[in-house]
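So, subunit A:
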Amino acid sequence: MYNFSALTQSIHQYLSEAMSPLGAKITEMAIIGLVLIAFVALSVMGLVYIERKVAAFFQLRVGPNRVGKWGLLQTLADFLKLLMKEHIMARNADKFLFNLAPFLIVTAAFLAIGAVPFGLGLQAFDINIGVFYISAVSSIGVLGILIGGWAGNNKYSLIGALRSGAQVISYEISAILSLLTIVVLAGDLQLSAIIESQRDGWWVFKGHIPVLISFVIFLIAGTAETNRGPFDMAEAESELTAGFHTEYSGIKFAMFFLAEYVNLFIIAAVGATVFLGGWMPLHIGHWQAFNHIMDYIPSIVWFFLKTGGIIGIIMWFKWTFPRLRIDQLLVLEWKYLLPINLVNLLVVAFITLMGWHF
Partner candidate 1 sequence: MDRENLQKIIATWGNEAEFSPAPVPANEETGTKAISGTQFLEVTIKPEHLLTYANKLRNEPELQFDFMFNHTCVDFPEHFMVVNHLRSTRHGHEVVLKVKLEDKETPQLETLSHIWRTAEYLEREVFDLFGIQYQNHPDLRRILLTDDWEGYPLRKNYEDPVNMISL
Partner candidate 2 sequence: MTEETLTKEGLKTQEYFVNMGPQHPSTHGVLRLMLELDGEIIKKVIPHIGYVHRSIEKMCEKDSYRQIVHITDRMDYLSNHMNNEAVCLLVENALEIEVSDRVKVIRTIMSELTRLSSHQLWWGVMGMDLGALTTFLYGFRDREMINDIFEETCGARLTMNYNTPGGLMFDIHPNFQRRVKEFVAHFKTKLPEYDALLSDNVIFRNRTEGIGVLSKEDAISFGVTGPTGRASGFSNDIRKHKPYSAYDRVEFKEILMETGDTFSRYKARILEMWESLSIIEQLIDNIPEGEIQSPAVKAVIKLPKGEFYQSVETARGELGVYVVSDGTKNPYRVKFRSPGFSNLFVLNHLAQGYKIADLVAMMSTIDLVIPDIDR
């Protein structure tokens, strides 16, 4: 299996020889930043295209097929259009906050994506509290939504923002608690360690039913946290026209759009990493031959396959289910998911203590 740290090490070595340690560090950070920005831009365009095609598939349509081959350049064209649009602001909008919100929400998304392990040795920084870090920074995003909804001076966006605030704060609890079950099983918060603990099988297979439950809850909570249907309370186009970004136009709207898809990617990536072994190939216990064959598939392919699978499921949700009402949404979280999750966590802790997992 190819280890990307060989590549990164060689770059590091080359830079260290060429300049001072501080200069090398700064250059490396710049490279990583640029690579991530490029990756985000490309992956969001890809995701938007995929989403449109998936939606078209569900809805008996063809989807984009005019701009470029199979409509591949459609998202680029849309992005260019958004880039050139006029910035419109309501008269009594809070100018500073109105402009701040899109940046906040994008920053949160970028902070989180830095800690995602894309492949073996391909992780920008492997912090030892990785799970905690990702949950923490991704919750900054809701601030962007709240500020954006407030600053636009529009009642629809205010309602959308308040809904979103209540929703994200509630569902973050569930998302984190379901991640905690794996943290308990793996005994570590570091993402690389969690992946390493799945060398002999993914947690979703090893952890019996409790882990399956927490995986399902994670999918629900993750969908809710990214404000996607059937939990798109914050937008709820048939109720609130466009929810918290009603007043945004042009590139600022594009940023919200971008952040939505980055968040989708992060949620799917975290789910894939924690529950499905991240870049770890499909290994089954002591079947050495099988495991070796699986190792021939590059780690980055595994990661994107799993992430793509989860993204697919989340898109499937969106294009199938009606939207919940805000009170039903909160009831689902506080009365069902949270108690189930707490009990589940206890059960997993017990399983771990007794060593019953594989």
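Everything that follows uses one rule, which is that contacts are C-beta pairs under 8 Å (C-beta built on N, C-alpha and C of every residue); 3 or more make two chains touch, one makes a residue touch a chain; residues count from 1.
In picking the candidates, the idea was that all candidates are chains of the complex that A comes from, given by their letters.
As the structure is a computational prediction, the values presented were derived from the model and not from experiment.
Comparing candidates 1 or 2 against subunit A, the one that touches it in this complex is 2. Note for the complex: subunit A touches candidate 2 at residues 55, 58-61, 155-156, 159, 163, 229-230, 232, 236-241, 318-328.
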